[in-house]
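Note that one protein chain of the assembly has been removed; the remaining protein chains are unaltered in position.
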Amino acid sequence: MHDENFDPRIIGFFCNWCSYRAADMAGTARMNYEPNVRIIRVMCSGRVDPDFVMAAFAKGADGVLIAGCHPGECHYNNQNFKTMRRYALLKHTLRAMGVEDERLRLQWASAAEGAVLARAIDKMVEEVRDLGPLNWPENWDTPPEVEDAIRMMEAEHAEALEVTA
Amino acid sequence: MSGNGSKPKLALYWAASCGGCEIAVLGIGDKILDITEAFDIVLWPVAMDFKLHHIEAMEDKSIDVCLFNGAVRTSEQEYMARLLRAKSKVMVAFGSCAHEGCIPGLANVTTHEDIFQSSYHDKATVHNPDGVRPQLKTEVEEGTLYLPMFYDTVRTLDQAVQVDYYIPGCPPESNRIWEALTAVMEGKLPEPGSVIGEKSTVCDVCPRIRTDKTIKAFKRTWEIEPDPEICLLEQGIICCGIATRAGCGALCPQVGSPCIGCYGPAEGVDDFGARMISALASVIDSEDPEEIDRIIASGIPDPIGQFYRFGLAHSRLRRTSLRGALHRRNAQGEVQP
Partner (left out) sequence: MKRISIDPITRLEGHGKIEIFLNDEGDVANAYLQIPELRGFERFCVGRLAEDMPNLTNRICGVCPEAHHIAATKALDALFHVEPPPTAKKLREMFYSIFFATDHTTHFYALGGPDFVMGPDAPASERNIVGVIKKVGMDVSAKVLKMRHDGHHLLKLMGGRPVHPNWGLPGGVSRGITEEQRAEIERLGRDAVEFARFTIQLFNDVVLKNSAYVDLIVNDAFTHRTYNMGTVDANNKVNFYDGMIRITGPDGKEFAKYPGSEYQQHIAEHVESWSYLKFPYLKDIGWKGFVDGPDSGVYKATPLSRLNASDGMATPLAQEEYERMYDTLGGKPVHHTLATHWARLVELLYATERWVELATDPEITVGPFRVLPTETPTEGIGQVEAPRGTLIHHYKSDERGVLTHVNLVVGTTNNTAAMNMSVRKAAKGLIKKGEVVTEGLLNTIEMAYRAYDPCMSCATHSLPGQMPLEVTIRAADGEVLHQLEQYLPGR
């Protein structure tokens, strides 16, 4: 599904020490990259609770990008390994729920790797644009026929004979 | 029907549920007489003969407390939820189905159409171009018969009407039910919107010994005979106690079975599966992405069932995607893999 007017909305969780600085660097160097990622700065990618990712999709995000320091370079020693494992479990679960793989991405980028980050963002935006909007809340829509069915039930009750004790 | 006018009125109703909550209420034993002394029970289909028209005839807000168990997935159940909400001062989502969808909520991996489609169309020997199936309205010789409409998505009670309190558990243990009813009788309810129950997790009350968790592989319950004293998760069995609200007394681990999460998420947890993911990510002992993927694939072949057994309907995503790969059908109406 390739809608020309669709502009993906991607939520980005970027860690303060590496990836956020990489994004900063990309901006300072006036690198061009797609503007679709709403960046939320966290102190460490390990701060990203899987619930944030679920909530982002539930609230209408088309994609989620988690960015952190390379494994072995985490400012807080080892927390990005947790990120790695949470990401693997999230991917596995979201796939079963019917969310396409391309909509969740984990990207390592050190503070100097603005270009790497920019390219990753471009690639993700293109992939999500190709998939189309996720619009997850649409899955919960109640069909309008429900109200008709309820009214039919009320009429059915009113129509039956009164039986008193 | 109204009896002594000054006793507060109590209604118990069941929607898409199994009756276990009813049995749990009966499990309070002789205290049932204390309940009938304190309250006028005006609706309780499992045990009493009050009918729908009795409720429809009541004034709004004349029922003091309604314990509503069961999820909402038909137009009839929606109607009853709205009716009882209008007639009741306090509406309680009683038990896991009303609170978070419970096992009936697992129907959110499929659709109403899918269920009917597999039974009436997909079998090669069925010739059924007009799609015969149970109907909302059937004209029989004598008149018209009605059936309620089915939703694709099972809803929790608070996704249908405003809920004042939640009592978790599948079913809630009888002693907890008695505690909650006592709180109602004594007017000592917490803030509206609260879950009436414990706040921390099952691990807090589980007697098994916990030391270090370093999991190289998850085990299915039929793959090992676990040590009865040691934490099940430490032995590789996925025990949902890590995310589940306490309140049952950790009964299942005490007979050798892992917690399956029936009391719902602990206080402060919005998505049960997200909490399971978080906790399991902490104990998987690997830093190699390929090894991590292998551990997950072999130990968690069913993330929906293993992470959202009771809470799918109340999770952040609530159901599987209706538009995505799971339900694509080709022009002939056949489900695509």
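Each chain gets a letter, A and B, in the order it is written, and its residues are counted from 1.
By our rule, a residue touches a chain if its C-beta (ideal position, glycine included) is under 8 Å from a C-beta of that chain, and two chains touch if they have at least 3 such contacts.
Just so we're clear, the structure is a prediction, and the values are computed from it rather than from any experiment.
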| item | value |
| --- | --- |
| Of B:L10, B:L157, B:C248 or B:L317, the one touching the omitted chain in the full complex | B:C248 |
| Full-complex contact with the absent chain, from B:K199, B:R220 or B:R294 | B:R220 |
| Touching residues on subunit B - with respect to the absent chain | 1, 3, 14, 16-24, 26-27, 29-30, 32-33, 36, 41, 44-53, 74, 76, 102-104, 106-110, 114-116, 118-120, 123, 125-128, 130, 132-135, 138-143, 145, 147-148, 150, 170-171, 173-174, 220-225, 228, 248, 251-252, 254-257, 260, 262, 301-302, 304-306, 309 |
| Subunit A residues touching the omitted chain (full complex) | 156-157, 159-161, 163-165 |
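Here is the rule we use: only the chains that are shown with their structure count from here on.
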| item | value |
| --- | --- |
| Whole-Å gap between the CA centroids of subunit A and subunit B | 27 |
| Of all residues in subunit A, those that touch subunit B in their complex | 49-51, 53-55, 57-58, 71, 81-82, 84-86, 88-90, 92-93, 96-100, 136, 138-140, 142-143, 145-146, 149-150, 152-154, 156-157, 162 |
| Of all residues in subunit B, those that touch subunit A in their complex | 52-53, 56, 75-76, 78-79, 82, 136-137, 146, 148-149, 151, 153, 269-271, 273-275, 277-278, 280-282, 284, 286-287, 289, 292-293, 296-297, 300, 302-304, 307, 315-326 |
